[in-house]
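Only one protein chain is missing; all other protein chains are in place.
Our next item is subunit A:
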Amino acid sequence: MEKVIDIKHLNKSFGSHEVLRDVNFTVNKGEVVCLIGSSGSGKSTLLRCINLLETPSGGEIIYNGENILDDKHDIKQYRTHLGMVFQQFNLFNNHNVLKNCIVGQQKVLKRSKEEAKTNALKYLQIVGMDQYINAKPRQLSGGQKQRVAIARALAMDPEVMLFDEPTSALDPEMVGEVLKVMRQLADEGHTMLIVTHEMEFAREVSDRVVFMDKGVIVEEGSPEQVLVNPKQERTKEFLKRTLKQ
């Protein structure tokens, strides 16, 4: 299997607070990996370290064989290969839906306006938002915003998609529409790393599930292994607590 992201001995502290401790894991090409764990266990921090929104305190992040923490590595270039979807959507408030999906292609990837537009419309259609291209973010519902945010990330044609609790800020009736889009992407073979609390979804789409607790990876394996027959006590406890809700 071809490793796309390979994380070795990753550490991250905020001041004296150690948030990630010796994290090792890989994402292979075409794989869907779900990252689960209770709130505050460091899932977001791990995701944000991967695209360098946070600077790791130690360790290596190997992307296609190159350590991107080397000083000479072009961070902006690297980030274009990762599509990030945030819990709070973070659509550009000054741009309409279409422009949200175009601006990065034009300004960062230097694509022509026509090419960028065609590509943006392709992905807006996939997420079912092609009818709303003239709408401003403030005119959309949470679920619609998140689908546009997914299209914006996809329009950059990234190699890996990162999702940080994409449905946690949504009203319950809107969770389904976003998960449906993500399921489709998974079926199409996109490489995805997803932080989620949707256990049912994780079980269905993941090739692998990683359970984190207090900044360390406690257990990882197939959805069956981790979610149905966990070996570690901490995983069992977490699942018991989550399923009760």
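Things worth noting here:
In the analysis below, a contact is a pair of C-beta atoms (placed from the backbone, for glycine too) under 8 Å apart; a residue touches a chain by one contact, two chains touch by 3 or more; residues count from 1.
Just so we're on the same page, contacts and distances are computed from a predicted model.
Going by its UniProt record, the hidden chain of the complex is named "Amino acid ABC transporter substrate-binding protein" among "Amino acid ABC transporter substrate-binding protein", "Spermidine/putrescine transport system permease protein PotC", "Cysteine desulfurase" or "Cytochrome C oxidase subunit I". Contact with the chain that does not appear here is found for just one residue of A:19, A:69 or A:98, A:98.
Of the options A:18, A:60, A:130 or A:159, the residue whose C-beta touches the omitted chain is A:130. Contact between subunit A and the unshown chain involves residues 51, 53, 76-77, 79-80, 82-84, 86, 88-94, 96, 98-99, 102-104, 107-109, 113, 117, 121, 130-136, 139, 149, 152-153, 156.
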